[in-house]
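Removed: one protein chain of the complex. Kept in place: all other protein chains.
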Amino acid sequence: MKVEKVEFDALSRIIGHLNAISVGVKQAIKPERITTEYPRERRKLPDNFRGLILFEKDRCISCFRCAFICPANAIQMELYDNYYPSIDYSKCIFCHFCVDSCPTTALKQTKIHDVAFKDLDEMVVHTDEMINPPELLREDKITVEYKINGKLVLERKREVEDLIVDVIPVKRIEYHSACVNPQNCLGDALCALICPTNAITVVEEEGRRIMKIDTAKCTGCGLCVRECPTKTLGLVRREG
Amino acid sequence: MLDAIFEMFKGNMVYIPLIQPIVNALMKIPIVNYIVALILWKPFFAVAILPGLGGIMIVLLLMVYWERKLTARVQWRVGPLEVCRPLRGLIQPLADGLRYFFQEVIVHVEAHRPYYVQLPILTFIPVLLPILFIPAGEIVAVRSQYAIQIIVALIALIPITIIAIGWASNNRFAYIGTVREAMMYFAYEIPFVIAVLAMILMYGSGDPYVIVEKQTVPGIVMNPIAFLVFFIATLMATSRLPFEIPEADQEIAFGPFVEYSGILFGIVMTLAYEKLYIMCLLMTILFFGGWSGFAIPLLGDLTPAIWLFVKAVVIMLIIALSRSIYPRFRLDQALRLGWTSMLGISLFSLAIAVVKVWWLG
Amino acid sequence: MYQWEIKIPKKIHDTKFFGNLKIEVIDKGICSHCGTCATICPVNGIKVEDKPIYFPNWEKECIDCGACIKVCPRWDYKPLNGIGDYLEILAAKSKRFKGQDGAMVTEIMASAFEMDLIDRAIFVGRDENWKPITSIVKDIEQLFEETIRGTKYSFADVMPRIKEVVKDYRVGVIGTPCMMSGVRKLQQESGIFNNIKLAIGLFCTENFYHWQLHEFLLKEKNVEMKDAVKTDIKRGKFIVSLKNGSKVSFPVKEFDPIIPSGCEVCQDFAAIESDVSVGSVGSKAGYSSVIVRRENAKKVLDYIFEKEYAERGEVNIDAIQKLCEFKIKIHPYPPKH
Partner (left out) sequence: MKEFSIDVPVEPPTELKPLFVPIPAEYVEDAYKSDEFIVLVGPQHPGSGHMRIIVKVHGDIIVDAIPDPGYVHRSMEKIAENRLYIQNIPLFERPSIMDNANFNLGYIRAIEESLNIEVPERAKYLRTIMAELCRIGTHLYDAAILAVFIGHTTGFMYPFAVREIICECLVRMTGARFTSSFIIPGGVRRDVDKKVLDFVRKATFEIERRLKNFEKIFIKNPATIARLREVGVLSKEEAIKYGVVGPFLRASGVEYDVRKIESYEAYDDLDWEIVVADEGDGYARFLVRVNEINQSLNIIRQAIAKIPEGDVISQDLFEGVDSSTKNPKDIRGAFYDVFANLTLPLGETTTLTEAARGLLLYTIVSDGESNVPYRVRIVTPGWLYLRGFMESLKGERLADLQAIYGSFGYFPPEADR
């Protein structure tokens, strides 16, 4: 397709000037404004909006997947009773790879996108701060939604949108760790060291070392399987 | 001696029925009555309050706000809002001015320090000089038969101060900016003078009083071509878009004013608005019937001044729209426009005036 | 609930296991520098470089698992000697490869690749100073490179490199007799090392630290290793062939001051625990002696001769036998001094 040639003689110039002025005047009289007065009004965001990440402790199996996948290295695992993620929002790029990686939906997206931090240290949001949404001081009374019915209309409703989204947890098959190749074992007990739930224990006796996996405690995170240097361990489907 | 001066003041005071009781009361208090008499002395009133400095202050505050607000409106935005929300951000320019006040003024090493600091303040002189000759009804500083010619001559002084500012800045961009300013000066000055000349020819006098008196039909109807030339010359002279060539912040980073900061920058930036104000006053007198308008009994002598001011301000507000419609021309294009089309149509407007005066009476 | 148990060796000294190894083997001077301990170390702490084996900061970082002691060939050392069991002894010369002698090591490895016996092989290349650089070979094409052939007479970190590939691939290893012993110990210890499908042993009297060899040749013999094209030991003489065509040769005896103490207790000349041992001793110039010890190696050799990649030569078993005995003589254990 060839681009249309634009005339540039005196007449078309005058028409051009008049056109430009007419648009200017028209918009000055009746503007098609699309600005929202943000802190007082708030844009309605879709449910899949990638905002601040919340954390549900009960669901977490301490599998470190979020920390491993994070492209910005923003997630660090912190030790409480187990290892739980903490997010450094000075690094986070809101790609939500962690949310998609979480096999148990312990990490959830919210619509919160405007949080003020006092300093860089505070930007490291620890696990206990991630469980509850941050304190919200909301000035907004109006929710604005972009609606197009032939023309773009900013629909203003006097309502306050809930920023926390209900996330439907993904269906998950449960696993537990098992010793599949005992003859490979070196007895190095790295699995016991890494196990976030202390499901793997080592008892040292005279001349031998007894390794145990407590499948009841095991969350099936697969960390020991990844860590084992000799492929001794493997994940097995949990029965029942 | 003092009494003689006081008598002179008293004999030529602005009469405003609305505040006359207060004036009368104040006139009885010693010393205060001197001050009141001075303020209401017509020449002083013209220069210091309306249409002089006071007018300029109002115009500056209003114009900056209006320009931003109008541009925002055209551009589907809101504009300044947060400074005093109930007034929709009306005092934003005041806040900006305040900020300029507390900002550090940096004078760089290579600048000519005395001129660099003094010139922005000195520019007030060529700006205020034309106001001496602009009458608003009875309120006038200097009454002259050749007032229009003198005003045009004095307006021509303003670019010289800008060039001096650029010179004192001693900067490559400032240099380019001043050269552009000088070139633009030549481009618009001649058509501008010819357009004014056409109007003077039409009215047969350079006396504003005669001009206003003769405008039973506004000058814009009598000679629209001259108005067009005058209008474009105004845009060029005050370096408004599409002729914002000397400043051109994307190309040469504010040209002559590139090195200024703080309150000096604030003063320098008002220069264009002050010039615009004077041009608009002149335009009102030449094309829009000056201070003529229905009398408001309560304001007395102030009525014509208010009319003049209001008309000028309205024109300014309309001119502000040009900023959101046009991009910037290149220098050579603007020069070509000035030296060919504008010169041509200004001569045409002169011809219209000649035809009207000689053949139609 | 899963439960399994591991035997752990006895500690002689009351310190971590690496401490035991350090005292009993490394500090005693019987460490052969084979690097088996580094191969198995689960925390990758043990370092094999051009100096005695060490574990920086082991007091803290060693997790005290005892794996290093379990696999160390010199822990509780009983020297192996003699020519060992074998299925067949033969001499051969590769037609495809050109090497120091018969290039049979490269040939066997290449054939193993062709037979899809292994996916990765660990070879020792060298830089311009003849410093050994281990490289993991993925296909036959890489074997045609010049630098990975020829004997370097210096310790290389062959064993630790096994760790990188052994989890996912079948591996072929070439090494000195002590490394072969290490490989067998590894295979006893953990099933994962059964992935080492082919272990080729080299005839070895002694091996050197590269820097010592380099310095010795430079100072005593005024030979720059940069200029060398080939090093060899023939009839008790160390021969360095130089780029300009001249040769420098001197009796091996002169090396005595730089022989590492670990080698002085080693009596294994013919890599008894390997799958197949290769060396120049016992065959004519341009041929290699090959001692086939196990079935997997036998298959490879059969394949080679079936495809006629190599031609046979005459082998002199007595010569090998003689050198085995000679090594026992010069390396008595326990050492005399």
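Observations
Should a chain be cited, it is by its letter among A, B and C, assigned in written order, with residues numbered from 1 in that chain.
The criterion applied here is as follows: contacts are C-beta pairs under 8 Å (C-beta built on N, C-alpha and C of every residue); 3 or more make two chains touch, one makes a residue touch a chain.
Keep in mind that this is a model prediction, so the values were computed, not measured.
Of A:I29, A:I173 or A:A216, it is A:I173 that touches the chain left out of the display. The missing chain lies against chain A, touching residues 1-4, 6, 8, 12-13, 16-17, 19-20, 22-24, 27, 32, 34, 45-46, 48-50, 65, 68-72, 93-97, 99-105, 109, 146, 148-152, 170-175, 235.
Contacts to the hidden chain, counted on chain B, fall at residues 71, 74-77, 172, 176, 241-242, 244-245, 248-251, 253, 323-333.
Everything that follows uses one rule, which is that only the chains that are shown with their structure count from here on.
In terms of which chains touch, the assembly is arranged as an unbranched chain of neighbours.
Among the chains present, the centre nearest to the common Cα mean is that of A. Ranked by how far their CA centres sit from the centre of chain B, the chains are topped by C. For the pair chain B and chain C, the distance between C-alpha centroids works out to 96 Å. Rounded to whole angstrom units, the spacing between the C-alpha centres of chain A and chain C is 52.
Within chain B, contacts with two or more other chains are made by no residue at all.
The part of chain A that touches chain C in the complex is made up of residues 178-179, 181-190, 193, 204, 207-215, 229-231.
Contacts from chain C toward chain A in the complex involve residues 1-8, 10, 40, 42-43, 63, 65-67, 163, 167, 189-192.
Residue ranges on chain B touching chain A, taken from their complex, read 70, 73-78, 81, 321, 324-326.
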